[in-house]
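For reference, the structure is listed below as C-alpha cells.
Removed from the display is one protein chain of the complex; every other protein chain stays in position.
Let's turn to chain A:
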Amino acid sequence: MEIKKTAIAGTLESSDVQIMLSAGSNGFEFDLESDVAKQFGDQIKETITKVLKMYDVKNAKIKVVDKGALDLVIKARAIAAVQRALDIVDAPKWEVLK
C-alpha cells in the first residue's frame, strides 16, 4: 500500500510517542528521537515496522519522537498513524486490531 498523505498520531507527553508517517521511496527510513534510544531504539523501530508490514506498506519516512512509551502504546500510535496515512480511518483493517 502506498502512503496517501502525511499523517501523525500521538503526543509529546511523557510515556507517549508521536509518530509521523510520510511517503517515501526507499524502504523504511527512520528518524528516531528518544531518551531510551540506547536501550530500546531497535525495539521501537521493530514494533513500528511490524505494524507497517501488517498494512503492506513498503516505503515510508517515519519520524518518531518517543517519550518513554511502552510497547503497547507504540503499537497503538503506529496503527493510528498508518490508518490515517493510508486514508482508511473509516474502514479500519480489523484483523490487525485483534
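The rule is short, and it goes like this: a residue touches a chain if its C-beta (ideal position, glycine included) is under 8 Å from a C-beta of that chain, and two chains touch if they have at least 3 such contacts; residues count from 1.
What we mean here is this: contacts and distances are computed from a predicted model.
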item	value
Missing subunit (named according to UniProt) among the choices "siroheme decarboxylase", "Citrate lyase alpha chain", "Nitrous oxide reductase family maturation protein NosD" or "ABC transporter permease"	"Citrate lyase alpha chain"
Omitted-chain contact residue, chosen from A:E2, A:E29, A:D42 or A:D87	A:D42
Those residues of chain A which, in the complete complex, touch the missing chain	14-15, 35-36, 38-43, 67-71
